[in-house]
Structure formats: C-alpha cells, structure tokens
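Certain chains of the assembly are absent from this excerpt, and the rest are unmoved.
Letters A and B mark the chains as written, and numbering starts fresh at 1 in each.
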Amino acid sequence: MSDTALAGDRPWDSLPNGHAIASMHRKTVEVPGADWAVQMDVTPQVVNSSGAVQGGLLATLIDLVAGIALLEGPEPYDQTTTMDMHVTFHRGACVGPVLATAHVLRRGGRSASVRVEVVDLGADSLHIATGMLTFAARRSPPPDRGEGR
Amino acid sequence: MSDTALAGDRPWDSLPNGHAIASMHRKTVEVPGADWAVQMDVTPQVVNSSGAVQGGLLATLIDLVAGIALLEGPEPYDQTTTMDMHVTFHRGACVGPVLATAHVLRRGGRSASVRVEVVDLGADSLHIATGMLTFAARRSPPPDRGEGR
C-alpha cells in the first residue's frame, strides 16, 4: 500500500485531460486499521462559495475511496458498482488536507458495504462527514487453466 | 427561468479556472412541475472506466440542482448547507444528456428536503438515480427599512 507505485492498478490513476476528478488533488496514504485511505487538498478547484469542499465533490471522494478499498486488499473484487450512497455532512472542510478513510463492513458474494469517515487534518482532525455505501460487486470466475498453457 | 439570464445570482455560474464542477457541461432547463432542472452532457470528463457518469459526480449534479431549487423559486432561502444526501443508483448513465429534476418536499424555517430524479434523455429517458437531500437552510431577516425614513 503506497501512494506512488501502483499506477494502472486503480481506475482513477489515469484520467482523460480535464476530467472532473483530475481537479481533485489526491494521494493514497496508509492509515493503520483502515482498508484504504486517501488525502485530498482543499483547493479553489473543489470548494463552494463558502470556502468549504463542495458536498458532492466530498461524496465523490468518499465514493472513490470506498470503491478502491474493495478492489484492493484482502479478497479483492474485480468490479464494483455503487448502488446506494448515504453521506451525512457534520461540518464544512475548510482547511485541509482532508483524509477519507474506508472500512469495509461486509464482503459478500455479490454485494459489499463500506463506511467512510472524513476528517479535516488541518483543523485538528475535525470530523467532516460519514459515508455509508453499498456496492454490487463481483469477482471474476477463476481463469480456466486447462487450455494447455 | 432560463439558462442564461441570471448570471451571478446562482453560486455555480462563475467558477475559478479548473474547478471540478466546471468540467461538468450543464445548462438549466425548464421542466413543468419541477422546482428546478439541469441537463448535463455525458462527456469523457465525467465518466468512469465503464463509460457511465461517475457516481460521485452524479451526486454532485444532484446536490447542485437540489440546492439551487431552494435558492430560487417561491419562498427562496438565502443560504443552504447540505446535511444529508442519499442517492440510489438505478442504472448507469452512458448516453446523455442526463436530466436532473428537483422537487422540494418541505420548506421549513430552518431546514428543507428535496428529492431529485435523474434520467438519461439519450437512452429513452431511462431512470438513472433518485436522490433525497436534507439541507440546513435560512432566510435573511427582513431588512430593516426604518433607517432614514
């Protein structure tokens, strides 16, 4: 788990020019006890007129972190699709960077659920938001190794 | 109600260069029976690796439309803050444009709730997502008109 090495492994490492998510300055970080964690800077490119991270963009960060947590780590899935997303916004994220930490609560055969907590590291780790997401998720069938190779 | 006339009235009409939300090609449209409605194109700048609008960015669109519905129209609020956002994703939005339609369900003194439905106009108006949002909302106190009269 590192914030540099795995280019190409994750769906959001390479993005077309001008992609909305490319405007979000992120890096993967290691957080003990978490299944995945990403930091994002609070830049003019992601805030609303009050100077806090726009709620939908924070939801985007939460969605990314939760999804990657299912694609990496133990018993990884090969594909995930968000079915349900619930975010409670406790306070505005105005300083940054924000840290989004994913905890996989259930890894089922066809669906999975993930909780994500977001804090503002620059504001004494103020608790910003809690997300709960349910994903449709599948693992590839084991590759057929019988073809003589 | 138009997509051109009210520049400056709404918080997302002018954005700093490179803002994530500026990557979302949107325009306000008029939909009978709706409190507000916005169309967004399905461009390479907002899709995931499956070619569908990324879930968090769809949540961002839903948040924008719901918030503007409270700032415009009857009994408008002066400020809104998203407290809770729930989005159920029914299907992927792959063709576009998508149409997000807001219906204000409650306009309270200090909070308000809005439902948003999203369809993919290019896919025979396929139902894409349903959002339910609760906002903290306030109206300015009526201006004191007694000064100097």
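We adopt the following convention: contacts are C-beta pairs under 8 Å (C-beta built on N, C-alpha and C of every residue); 3 or more make two chains touch, one makes a residue touch a chain.
Note that the coordinates shown come from a computational prediction; the quantities given were computed from them, not determined experimentally.
K.L.:
Copy number for the full complex, please, knowing 2 are shown in place.
P.N.:
Identical chains making up the full complex: 4 copies.
Basically, only the chains that are shown with their structure count from here on.
K.L.:
Using CA atom averages as chain centres, what separation in Å is found between subunit A and subunit B?
P.N.:
Averaging C-alpha atoms per chain gives centres 23 Å apart.
K.L.:
Please output the residues of subunit B touching subunit A within their complex, sorted ascending.
P.N.:
11, 16, 18-21, 23-24, 44-46, 48-50, 54-57, 59-64, 81-89, 92
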